[in-house]
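This report concerns only the one structure given below.
What follows is subunit A.
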Amino acid sequence: MRVELDKISKSFGPVQANRGISLTFEAGRIYGLLGENGAGKSTLMKILSGYQTPDSGRILLDAVPQQFRSPLDALAAGIGMLYQDPLDVPPFTVLENYLLGQPGGLAIPRRTAADQLRQLGQHYGFDVHPHERIEDLSLGERQQLELLRLLSGGAQLLILDEPTTGISAEQKSVLFNSLRDLARKERKTLILVSHKLEEVQDLCDQAIVLRQGDYVGGAKLPCPSRKLVNLMFAELPRRAPRPRPVAGTPQLELRDLVVRTPRLALQPVDLSLHAGEVLGLAGLEGNGQELLLRACAGLLPLAGGELRLAGQRQPRLDYLAARKLGLHYLAAGRLEEGLVSGMTLAEHMALVSQNGLFVDRAASRAQTRRQIKQYQIVARPGSRVEELSGGNQQRVLFGLLPDDAQLILAEHPTRGLDLRSSDWIWQQLDLRRREGAAILFLSADLDELLERSDRIAVFSGGRMSRLLDARQTSLNELGHLIGGGA
Partner candidate 1 sequence: MTRPAWLAQLWTLAPVLAALLLTSLLLVAFGASPAEAFSAMWQGAFGSQDRLLTTVAFWIPLLLSALGLLVSFRAGLWNIGIEGQFILGAIGASWVALSLQLPAPLQISLEVLAAMAAGALWAALAGLLKRWGVHEIFGGLALNNLAVILTNFMISGPWQPPEGGSFRGTAPFHADALLPLVGSTRFSLVALALAGLAFGLVLLALRNSRWGLRLKALGRNPRSARLLGVSSRRETLLAMAFCGALAGLGGALRVLSWFDSLRQSISGGIGYLALMVVILAAFRLFWTPLVAFFFASVLSGSIVLQLRTQLHSSLGDILTGVMVLLVLLFGNREVLQTWWSEVRSARRTPGRQS
Partner candidate 2 sequence: MIFHKKVVFAVLLSLTLVLGACAPAASQPDAAAGEDAAAEGLTIGLILVGPRNDHGWSQAHYEGGLFVEEHLPGSQVIVFESLNPADKPEATVASVVADMVEQGAKLIITTSDEFEEDTTTVAASHPEVVFINVSGDDARTGEAPANLGNVMGRMEDMKAIAGCAAALNTQTGHIGYVGPLINHETIRLTASAYLGARHCYETYRGEDPAALKFDVTWIGFWFNIPGVTLDPTEVANNFFDTGVDVIMSGIDTTEAIDVTAQRAAADEAILAVPYDYLNACDSAPAFCLGVPFFSWGPAYLALAESVAAGAWEQSWDWNAANWDALTDPGQTDVGWLDGPALQGQAASDLHDFIAKLAAGEVDLWAGPVNLRDGTVYVAAGQSATDEQIWYLPALLQGMGESQ
């Protein structure tokens, strides 16, 4: 199937997200869609997948103009989109979720459908367990499932929005192999939306670059990365240098800390984190680093051991109490855990920063305006958070952090952000550490861990490795430990 975009334009209020973009996608090829946050990639893909309608312009499939009124329309025409956060229903099982998207739906006999699903998984190299619950799956597994759903729904063109964020290296290689097969053997068209140049270089045949709503050029791949970066950014972002660590008083001390969930038990952990220090947690998703981070914030109960915050023992830590002690948690899913859809920036600000019975709207608006300026957020105080791009949402979360935060726990602080935004986030974190805050974060990006941490702990199968000095260790050593080596 040949897909053409003809002069697509779309604006949101004053923001022109797409400006007369014309592109052609051929069958059997893999395209990489590149661009900074806010370049208009997501909007363009949402228009192509029927989630939004363009203000003007046409979509042609094999030269026939189409009008998609919903993602279902688009899928029926052969266009499927895999979102960064899969559109599945967490309380359902894998099978139920799959059936929801099938014609005939829940009326299909369970056993037949389960077999179908298993076979389909096998065909594409995915390990599928129909009776598991979605909420128990990792992001990577949910993605695979979503991909199967789209393929069984007849998708000829697949759009993948940041498919490798939050999945393991192994899941990534499985995914890429299947994607290559899909293009070469089944003549599907694939569009990969990504911030990671190496991935695009690795997988794609052709790059398409957007900047501030315009199509600014393309390149046959592989090509020198420098060329792509030049297209993406008018000017090259400069990486902030890593500050020298300042060892202060211990902010967080763990002794034989044990955490248990039905899926994983965390082996006893000993750790101390000092003011001004950055500690990175590495490991494949689901190996225990998330449990540790959540337990430290009082978001998971302790099954044993001792936890001290600023020297004070906390036998039954609760997040709300921890907040009062200066501990703040930044979760990975910004709209699922962090911001509240439907509430404006100013409302968020009033919620966390004001006291008293009534909301002082003028004050919260003024404060939000200051934060917008300081944190370079593309929004207005009255914007609802779900209208913001991922990078801007992350900036809002930082803007909500109070100045006196002593201990910041962050899951994937730069996931899904472009280079410039990532660098900005770390500038903010470094600022905090210079003011004496301790930072504990987890990331799937080994470069980020090596570059930003003072020390690194690696998790494998619920066991924490010895602490590594980030300046001494290497990608190889991390890889070895992540794979379960000692």
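As a selection rule, all candidates are chains of the complex that A comes from, given by their letters.
To be clear about the criterion, a residue touches a chain if its C-beta (ideal position, glycine included) is under 8 Å from a C-beta of that chain, and two chains touch if they have at least 3 such contacts; residues count from 1.
In this text the structure is predicted, and so the values were computed from the model without any measurement.
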Legend entry - Numbered candidate touching subunit A, per complex, among 1 or 2: 1
Inset, instruction - Show which residues of subunit A lie in contact with candidate 1 when the two form their complex. - result: 12, 15, 17, 37-43, 46, 51-53, 69-70, 83-85, 87-91, 161, 299, 319-320, 323, 329, 331, 334-343, 347-348, 350-352, 354-359, 378, 386-393, 400, 416
